[in-house]
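Got a structure for you, questions after.
Omission of a single protein chain aside, the complex is shown with its protein chains in their original locations.
Up next is chain A:
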Amino acid sequence: EKADSLKEMTIEADQFLNNGKTNVSTFSGDVVVVRGTLKVKAEKAVVTKSADEFQHVVLTAKPGAKISFRQKRDGGPDLWVEGESEKAEYDEKTEFVKFLSKAQIRYLDGSKVTQQQEGEFLSYDSKNDVFVGVNSSSGQSVSGGGRIKTTIQPRTEKQAN
């Protein structure tokens, strides 16, 4: 949702470690990242700073578990997007949320899933709600790599009342 990009980001966790030399901060233990309506849950979040002072967050889940993500979508009162994956990256500059390895994204209208996507690499531009699916977690399409599976639910006819 566009409005999210104006909001500040908060991160809650059990523990935090900052290395003054490399200026890398690591949040660990039930990490919850919130920015406006964007909410990401993970086990660990490593925040680094690029040269031009933009924050880059890499989130990883407990082994065997997954990261979960939920955000409101523009274009409707109750449109949401939800997702899980083993790893995710969030870049403050591009506002891209990249889901890597065994990623799954669901578009919801209220609580009904209108579109579902699975794949190795799913990248979601949370500023413009643009969505890209690629079959290798490096972000380049690899022939013979995993398959992207998209299921789009039929649009329910709005009864003209």
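Assume a residue touches a chain if its C-beta (ideal position, glycine included) is under 8 Å from a C-beta of that chain, and two chains touch if they have at least 3 such contacts; residues count from 1.
Keep this in mind: contacts and distances are computed from a predicted model.
According to UniProt, the chain absent from the figure is "LPS export ABC transporter periplasmic protein LptC", selected among "YeeE/YedE family protein", "Nitrate/nitrite transport system ATP-binding protein", "LPS export ABC transporter periplasmic protein LptC" or "Phenoxybenzoate dioxygenase".
Residue A:27 is the one among A:27, A:69 or A:99 that touches the chain not shown. In the full complex, chain A makes contact with the omitted chain through residues 6, 8-21, 23, 25, 27, 47, 49, 53-55, 92-93.
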